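Every protein chain except one is present and positioned as in the full complex.
== subunit A ==
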Amino acid sequence: MKLLSATALATTLLAPLPAFADKAAVLNTYADIAAAGYEDSLVTAKALQAAVDALVADPSDETLAAAKESWITARAPYQQTEVFRFGNAIVDDWEGKVNAWPLDEGLIDYVDSSYGGATDENEYAALNVIANETFSLSGTEIDATNITPELLAETLHEADEVESNVATGYHAIEFLLWGQDLNGHGAGAGARPATDFATGDACTGGNCDRRGEYLKAATELLVSDLEWMAAQWQDNGAARETVLSDENAGLDAILTGMGSLSYGEQAGERMKLGVMLNDPEEEHDCFSDNTHNSHYYDGLGVQNVYLGSYTRVDGSVVSGPSLSELVAAADAEVDSALKADLEATMAELGELKEAAEGGFAYDQMLERGNEKGEELIMSAVDALVKQTKSIERAVTALGIDAIDFEGSDSLDNPDAVFE
């Protein structure tokens, strides 16, 4: 913390404005919310791990249902941390291990014949590791007799440099618990039977022991990856230190995370495109039909960091001086517009969630000509786009966009980039 106090001192000497003291407090709140969010993700992932162990030890409809329930519970805090991804390189570099999507699930396990085989994009789209103890990958013979966390993380994940070779994380686990959703635009999630984990003659889908081994390895990995990230946000953790080390860059990271998630990622890639493609495979949590919750908690995460308040899974609240207060001090109108926009987004995402919970499945909403579904999704998209404009105005109000102009080799020395 020596470095930090020196920086703070220097800043105070140069520009003794009272607002500067607030920035550090706002950044601390942000880091506290991140720490709590990853801790909650870890706690709920550990509960998922216990449920997975119970399922593999004694496969039944009940233990499978309990594991699925734990997975859905674990998603709620994790999705609220997605807002930390953009803007914090340490999170963005890491998140592919736990939340990569979309995936070519045929890499992992058996799939329906309609899935097809290898594609132009991915030679290993139908590799099926669970059914194959040895196979060749990019010219190397792989021994997968034992399915271990190391095999998944180091050999299979993003195999052949293909992003959709997702071998680890929430969505790999989701696929193993639910199986493919073969209902097309109809209601209903994947329907993997509990007997896919059964021993002896009761086993369905083949290689049940290896399927159980895979599921346990992937869950163990999820827990250890979340443990690592939670530690990065503790006192002296690298993620917290980076955010606190430069106040304006830290504020920029918060707003970049909010805007990038709202616009390019959630409104664009995850929501609008699905409607325009009319494709049930464009669902974010497609195996479990949990997409409405995934969208809802993403949106909530954005609102949390702006208002400086996060409600933990145990109901307690982490809060402190907020970015909202800082923006309000600079331009009260921008702040109230952004607050109203975030609230409007949550109302739209709430409607979507309610409709899905009432039986109007997200894949039905995506169907060609389904106007009610399109309206529900596009209203949320429009609200997210609108809040992005307000986020840009907050950047301007705080005067932190100028940090983008810092010097660059390529302009001072145009030939440098060719060296």
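Note that a contact is a pair of C-beta atoms (placed from the backbone, for glycine too) under 8 Å apart; a residue touches a chain by one contact, two chains touch by 3 or more; residues count from 1.
Note that contacts and distances are computed from a predicted model.
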(message) Since a chain is absent, check the UniProt entry for it and pick the matching name: "Branched-chain amino acid ABC transporter", "Cell division protein FtsL", "ABC-type multidrug transport system fused ATPase/permease subunit" or "Imelysin family protein".
(response) "Imelysin family protein"
(message) Using the touch definition from the top, which of A:Glu220, A:Asp246 or A:Glu269 touches the missing chain?
(response) A:Glu269
(request) Among A:Gly259, A:Gly301 or A:Gly373, single out the residue that touches the unshown chain. (result) A:Gly259
(message) Just to verify: which one of A:Gly186, A:Gly206 or A:Gly399 makes contact with the chain not shown?
(response) A:Gly399
(request) Would you write out the residues of subunit A that touch the absent chain, in ascending order? (result) 86, 102, 119-121, 138, 160-161, 163-164, 259-266, 268-270, 272-273, 276-279, 281, 368-369, 385, 388, 391-393, 395-396, 399, 401-402, 404-405, 407-408, 410-411, 414, 417-418
